[in-house]
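All protein chains but one are shown in place.
Our next item is chain A:
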Amino acid sequence: MRPVEPVRHPLWVRLTHWVGAGAFVALGVSGVAILLALPRLFWGETGANDAPAWIVLPLPVNLEQTGWGRNLHFLAAWIFVLSGALYLAAALVSGHLFRRLAPERDQLRPGHLAGELRAHLRLRPPVPASGRERYNALQKLAYLAVLLVLAPVMLLSGLTMSPGVTAAYPELFTLFGGRQSARTVHFLAATLLVAFLLVHLWQVAANRPLRLLRGMITGRTGRTTEET
């Protein structure tokens, strides 16, 4: 079996990673700015300050942050969506998605998954697999969940809040069960993405951060031969 070159990231991965990371931070900050105008969540079509809310978030109400929040949010959304689409297209065409991110058969065995889970819960490095380096199954599943579930849900629930887009595609309202439901789903999916980011950052910090950072910036792992 040819050893897969371990953590050498191609240029398009590194580029879309960092562009996406910057846009993600901008989306998060501006999203909170927009949320502060009405930090309450509802299900269905309608919702307002005086209407019964599903959740009242413990955030200060601030109506003055909406303008810049919206400007930055939509600029960052364009950047995030375009770079994300570029990434997905390249990942599909190059086979990256299946080669690097799809869990392999042996990784999906219940015994293996349970072992990985135990290792993660004990904060130990996962069991090294058969001499070649690859992402562990939980890591792969997390990446795939972000790419194929959370990111599309964010985009679609965001677009469901757009009166222009929904005039063209009213099906979006049906998909989410109303505009306020889409807003709530947008918030919940954003929360999961932030949770992913925190775990992602922690994993980097806990696993030789300089080497991993260098790998994602220059593409080189900086590994020496005896390490390989």
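Here is the rule we use: contacts are C-beta pairs under 8 Å (C-beta built on N, C-alpha and C of every residue); 3 or more make two chains touch, one makes a residue touch a chain; residues count from 1.
By definition in this document, contacts and distances are computed from a predicted model.
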Of "Formate hydrogenlyase", "Phosphonate metabolism protein PhnH", "Oxidoreductase molybdopterin binding domain-containing protein" or "Tripartite tricarboxylate transporter permease", the UniProt protein name belonging to the chain not shown is "Oxidoreductase molybdopterin binding domain-containing protein"
Which of A:Trp18, A:Trp54 or A:Trp68 sits in contact with the chain that's absent? A:Trp68
Residue in contact with the excluded chain [from A:Trp12, A:Tyr135 or A:Tyr169]: A:Tyr169
Touching residues (missing chain, whole complex) on chain A: 34-35, 37-38, 45-51, 63, 66-68, 70-71, 74-75, 78, 159, 161-170, 173, 179-180, 183
